[in-house]
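Here's the structure we're looking at; comments come further down.
Of the protein chains in this complex, all but one are displayed in their positions.
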Amino acid sequence: MNAWEPKIIAFLCNWCSYGAADLAGVSRLQYPVNIRIIRVPCSGRINPKFILGALRHGADGVWVSGCHPGDCHYIEGNYYARRKFALLKSLLEHTGIEPGRLHFSWISSAEASKFAETAREVVEAVRAVGPARHFIKTKPTWDDIEAPVQAACQVEVG
Amino acid sequence: MNSSGSGNPMVGSVLVVGGGIAGMQSALDLAEMGYYVYLVEKEPSIGGVMAQLDKTFPTNDCAM
Amino acid sequence: MHAYTEKIREAAQRLLTEKKVDAVIGFRHGTVPMMSEPVCVRHADQVHQLVWNGFCGINLANYLAKRKDRVAVTAKGCDSRNIVIHLQENQIRRDQVYILGAPCHGMVDRRKVWEFLKGREPLQVMENGSSLKVSGKGFEEVLERQAFLQDNCRICTHRNPVIYDELLGDPVPEQTDVDRYEDVRRVEAMDSEGRWRYFNDLIASCIRCYACRNACPLCYCPTCFVDESRPQWVGKTLDPTDTRTFHLLRAFHVAGRCTDCGSCERACPMSIPVRQFTKKLEKDVKELYGYEAGVVVEGRPPLDTYRPDDPQDFIK
Partner (left out) sequence: MSEVEEVSGQPGDFRVKVRRKARYIDLEKCTGCGECARVCPVSLKNDYDMGLSERRAAYRRYAQAVPGAFAIEKRGTSPCKATCPAHISVQGYVALAAQGRWREALELIKKDNPLPAICGRVCHHPCESACMRGKVDEPVAIDFIKRYIADLDLKAETRFVPEIKQKRDEKIAVIGSGPAGLTCAYYLAVEGYRVTVFEKLPVLGGMLTVGIPSYRLPRDIIEAEIQVIRDLGVEFKTGVEIGKDFTIGQLREQGYKAFFIGIGAHECKKLGIEGEDLQGVYPGVQYLREVNLGNRIFLGDRVAVVGGGNVAMDCVRTALRTGSKKPFIVYRRSLAEMPANEEEIEECREEGIEILTLTNPVRVIGENGRVKAIECVKMELGEPDASGRRRPVAVKGSNFVIEVDAVIAAIGQETDWACLTPECACSLSDWRTLKVDPVTLQSDDPDIFAGGDAVTGPATVIEAIAAGKEAAVSIHRYVRGEDLRRGREKRWEAVQNVPTEGYDRIPRERMPRLRPEERLGNFNEVQLGFTEEQVRREAQRCLDCGVCSECYRCVEACLAGAVVHDDADQVQELHVGAVILAPGFQPFDPSVYDTYGYMRLANVMTAMEFERLLSASGPTMGHVVRPSDHKEPKKIAWLQCVGSRDIHHCDHAYCSAVCCMYAIKEAVIAKEHAGRDLETTIFFMDMRTHGKDFENYYNRAQEEHGVRFIRSRVHSLEEVPGSGGDVEVHYVTEDGQVVSEVFDMVILSVGLQTPDEAKKLAERLQVKLNDDFFADHSSFDPVASSRPGVFVCGAFQGPKDIPQSVMEASAAAAAAGSLLGAARGTLVKEKEIPAQRNVYGEPPRIGVFVCHCGINISGVVDVRAVAEYAKTLPYVEYVTDNLYTCSQDTQEVMKKVIREHNLNRIVVAACTPRTHEPLFQETMADAGLNKYLFEMANIRNQDSWVHGMDPAMATEKAKDLVRMTVAKVALLEPLPEPELSVIRRALVVGGGVSGMTAALSLAAQGYPVDLVESGPELGGQALKLNSTWRGEDIQGYVKELSRRVSEHPQIRVHLNARLTQVEGFVGNFKSVIQNGGDPITVEHGIAVIATGGREYKPDEYLYGQDPRVLTHLELDEKLRADDPAIRQARSVVFIQCVGSREPQRPYCSRVCCTHTIHSALEIKRRNPDADVYVLYRDIRTYGERERIYQEARRAGVLFIRYSLEDKPVVAATDGALTVTVTDHILRRPVRLPADVVTLATAILPNADEALAQLFKVPLNEESFFVEAHAKLRPVDFATDGVFLCGLAHYPKPLDESIAQAQAAAARAATILARDRIRFPGTVARTNPFLCSACGTCVAICPYSAPRFNERGVAEINPALCKGCGLCVASCRSGAIQLQGFDDAQIFSMIDSL
């Protein structure tokens, strides 16, 4: 496989940041391919387990994005989430997860250019930190060398 | 303005002219109240002037 | 410290005879020196078992969650704060618990004494005033009590109970010149690689026995996240990632609720300083939201509330 490409899992809130991603698409704003988006109803839905789960599965970076405080479709979801993220990021980085891996942002559904810009920023930040070294339980099958092998045996098993 | 008084039967539909914030809101309310609504808008899409706004006071959340 | 023992017995006697409470939870001498063990006295005649000494480190609030009966409980500063949290988190009603407040002088860490004795086995440990008389086969040592306190007690700023029905003694002066986060700052000073190794070594000896979880009054969930099976996202093995996942999430779940009572470290068979996880969060909660766990009954734990202008400079 040629050079390593950062693998980033993004949790986007359906009403604002996912909408911004869609609008970035409609406006054809290009940003790197390294991001896989998982849609959740609200940033309040993002449980610390998911972020730990993503890191454990070998993601090089995790990006969580929701509505600007005050914009939340469910009125207060992002306010509570903000405190969770603050404490979780502090704890993870305190225990050795490199600061460039975990990213949080508020992006409204009209800010397509901010979405594309932030996407580039996150990918570059994770690229700068390098491939995931710590806290990995399982390797992602994402365009990895073994992926074809695993897929092959998958087929045999049927 | 009692409704059942006049002779001819009442028609259970309403015409809303204008697809701005006011038009949309009354159309939505009427539809949920059980009336058939015709919404007439001169532009190719609804949204009116509010769709042109970036943020709106007093909450500063996005108009879109 | 002995004065409390009389007071406790007298109060227990009174409360039991007047049927104010169905039981009194306190300490009695343990079977091993320096390890007082919790006891639940239901009849006036067993009141004599109750004692109070420098080895009552266990957090009795742990025995209050989900009780249906009315109990009296002796409570140090940290215990009382945990009772406040139980009230906030609907684990017990205020009218169900009669709190005997015990202004605390700090509890002795038995491991430090063992370490000092370098293998010699202490048969009897007597406390008087600020010194400890440790005697065993062929030896007798007098130790300066203050030097052998548990780490959390050494830097404790809430020695007096924050909530009580009756005080077992007049309040002790609070320690004000202590730096609670000196160790956290030392770890913060390391680079992230160093911190990773530091915590790796810290939990390397963890055997996943969950003693820390069981000793903590805050962990009253019927099924802990480590036992979740659908999906079983964190493994039960000693794999370092699974172990670290357990410690990270346990610390996160007590964020803004932990009163730093030290029960977890006290219970850990491998004497792992697990408080390094929780104290970092306690420092963050203090700095970010100016909140201390269990001090005000009306307050809500920090993660159960918000302020529109919470700090968010880490968010793009």
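Each chain carries a letter (A, B and C) given by its place in the written order, and its residues are counted from 1.
We adopt the following convention: contacts are C-beta pairs under 8 Å (C-beta built on N, C-alpha and C of every residue); 3 or more make two chains touch, one makes a residue touch a chain.
Because the structure is predicted, anything quoted here is derived from the model rather than measured.
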Chains in view touching the one left out: A, B, C
Residue in contact with the excluded chain [from C:F27, C:F199 or C:W233]: C:W233
Contact footprint on chain C, counting only the chain that is left out: 66, 88-91, 220-223, 225, 228, 230-231, 233, 253, 300-301, 303-305
For chain A, residues in touch with the removed chain: 7, 9, 14, 18-19, 21-31, 33, 36-42, 44-50, 53-54, 57, 59, 73-77, 80-81, 84, 108-114, 116, 138, 140-143, 151, 154-155
Residues of chain B in contact with the chain not shown: 1-4, 6, 8-18, 20-26, 29-30, 32-36, 38, 40-60, 64
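Going forward, only the chains that are shown with their structure count from here on.
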Geometric centre distance via CA averages, chain C-chain A, whole Å: 37
Approximate Å spacing (C-alpha centroids) for the pair chain A, chain B: 39
Multi-partner residues of chain C (each touching 2 or more other chains): none
Shared-contact residues (touching 2 or more other chains) in chain A: 70
Of all residues in chain A, those that touch chain C in their complex: 48-49, 52-53, 56, 69-70, 76, 79-80, 82-99, 103-106, 118, 121, 134-137
Parts of chain C lying in touch with chain A, wherever the complex brings them together: 187-188, 192-200, 225, 233-235, 239, 241-242, 244-245, 248-249, 251-252, 255-256, 277, 280-281, 284-285, 288-289, 302-303, 306, 308, 310-312, 314-316
